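Inspection log for the structure reproduced underneath, given as structure tokens.
Let's turn to subunit A:
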Amino acid sequence: MLRVEDLRVGFGRIGAAPVVDGVSFELTAGRAIAIVGESGSGKSVTARSLVGLAGAGSWQTATALEVLGESLLEEQPARARAGAAGGGPGRADAASGDLRLGAGDSGTGAQRLAGRGLGLSARAWQRVRGRRIGLVVQDALVSLDPLRPIGREIGDALRLHTRLGVGERHARVLELLEAVGMPEPEVRVRQRSGELSGGLRQRALIASALAADPAVLIADEPTTALDSTVQAQILDLFDTIKARGTSLLFISHDLAVVSRIADEVLVMRGGRVVESGPIDQVLGSPRHDYTRALLRAVPTGVPRGLRLAAPPAGAVTAMPVTTAEPPTTTPVTSLPTTTAVGGPSAPVLEVRGVTKTFPVRGGPRGGIRSAVDDVTLTLERGATLGIVGESGSGKTTLARIVLGLTEPDSGSVSLLGEPWVPGAEKLRRPRRRLVGAVYQDALSSFDPRLTVGQILADALGATDLDGASSSAHPSAERVAALLADVALDPALARVRPLQLSGGQRQRVSIARALAPQPDILVCDEPVSALDVSVQAQILDLLDELQQRRDLSYLFISHDLGVIGHMSDRVAVMKNGRVLEQGATADVFADPHHDYTRALLAAAPRLPARG
Partner candidate 1 sequence: AGPAATTATPASGGTLTYATGFGEPTCLDPHVGGNMPQALVGTNFVESLFSQDADGTIVPWLATSGTPSADGLSWDIALRDDVTFTDGTPFDAAAVKANVEHMQDPATASSTAILALGKVTEVQVVDPTTARFVLSEPDSALLESLAQTWLAMESPTALQRTQEENCESPVGTGPFVVSSWTKQDNITLVRNDDYNSPPAGSAHEGPAYLDEIVWRFIPDSATRFAALQSGQVDVIDEMQPDNVVAAESSDQLDVLTGALPGASIRLELNAGYAPFDDEKVRKAFIASADVNPGIESLFFGTVDRSYSVLSSGTPFGASYPDDFAIDPDRANQLLDEAGWTGRDADGYRTKDGQRLTVDFPISTNQSIPAEQSLFEQIQATTKEVGFDVELHPLDLSSWYAALGAWDFGVTSAIYTKNSPDVLRILYHSSNIIPAPSGYHPNNAHVSIPELDADLTEAGQTTDADQREALYADAQKILSDGAYVLPLYDHLQKIGYGPRVQGLSLLPTLQIPTFYDAWVQQ
Partner candidate 2 sequence: MPQWIALGFLVLLVVAAVVPWLLAPGDPLAIAPAEAFRPPGWGHPFGTDESGRDIYTRVVHGTGASLVIGVAATAIGVALALVLGVAAALGGRVVDFGVSRFLEVLFAFPGLLLALLVITVYGPGIVTSTIAVGLATAPGYARIIRAQTRSVASSAYVEAAVVLGRSRGRILGRHILPNAIAPVFVLVTLGVGQAIVWAAALSYLGLGAEPPAAEWGAMLFAGKNYVATAWWMTFFPGLAIVLSAAAATVLGRALQRRGPR
């Protein structure tokens, strides 16, 4: 169906610094190949190159690129073609057997088009796209035109590739929506993507890629933004598609998801395929260190206290400024679980009967929505309370109430036995230093004008409020100490957060939270935006800090694996209510509530470790 041989793609000068470097694979009918790898490893660029949309200023070469036996490479002699393309430097040498796919539109700045593949004429590519190869691009949430009804978006593929009339197209769109499991297709066709949830948008996008019945479907991270139950439904959908004989190229950074769907897997790193082969073989007995590290980093099923991250073997992420990532935390490989599960200890935080409702504005029904509904929780010293639930279940709202940022409608929160919420901010302020917060989007939690050093110095200043700070230390030293605490190079103090990698940002965010020496950290999805390997480092760091400082965590995540790894106790939330809570092991082993069971069942798992 699809044969790729020695695909190279890069941006800028032709031939230099490829971001995809020698990728080859062959995809046969009804089978699925998965590409895994960390962020920036070149997965999406590979996918886009196959339909000639690598991006503005891109170049591509390959020895073979065939769909259904037809070559997508230019037919003319390379020389003529290169001449037409402007005879740029680094033109592939015909003698070496390489064939140029051609350069993407070399537009710069002013002309920010996605490149049009020049291997084929623009017209020829248009016949390939959607008809032979369907592409579900990354970022499903924003990949449908927000101003057009999804019915039109899906219908476009039919309009472009079939001769169906308007009425027939409409009927076919409804069929497609039905096929991808969209409820109430007649209503949905007229809605625009802004009116749909993430899962529904992803389905609509898949439907539009499938509309013209392509032989090959490329799906780039199709489940990343979704709740696990929705993810499970989408994966089922891919199973069906595969069963119908469509070949699937599936891209994900989540090994568990990949193991569920793919027949073969390619592990990419820095643009190269480091390992490939049948899924069971690669995941079961990985040969390459990198694959092993990836597998290790998956927290699912890993007991508390075990390190996830591999010992530092050089730069783990592709970001350039990460040389100083984890120098101090290296030696520990395994930590004893000091805090016994449910061990007797004084509660540091008590949430009693907290309820919060929001008026629903602009919604079709009007009225109010309970974001948090009569929630009662207790967090003990030195322990981690995990909160898990789907999107919209009220996790963030609860965290904000605990942080004293949102007033609950009723109920109360007490901190170290004393009233905390509700109450005047003035009364809370002196004890603010006791509670720190780590957010999902670290970047937006930093004042964009400040450098890392200034941010941390600011946070250190907060301790001055109660006079308890060791003002003897000049702040530069204390900032350096803080950075060291989270295993960052003190030189980063002069850098702005915008220039840091995701993992580094989250470390800075943790350092800031630690600055006033809090007792409690509220972590709202602290690792959801990170790659598995980076996630592993952050989770290890949090773990280690908890040990060292006797911290209590209120740890929020939608990822059951992460929650399972991190928490002593866990609370499962849905629609603002806590459905079930208890010791993590108990809840995971023997869920009482149907919803918890569904959640656990939906979470994809890796096959047993080899």
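Keep this in mind: contacts are C-beta pairs under 8 Å (C-beta built on N, C-alpha and C of every residue); 3 or more make two chains touch, one makes a residue touch a chain; residues count from 1.
Selection rule, in plain terms: all candidates are chains of the complex that A comes from, given by their letters.
Keep in mind that this is a model prediction, so the values were computed, not measured.
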Among 1 or 2, touch partner of subunit A in the complex: 2
Residues of subunit A touching candidate 2 in the complex: 403-405, 425, 428-433, 435-437, 439, 441, 444-449, 458-459, 462, 465, 498, 512, 515-516
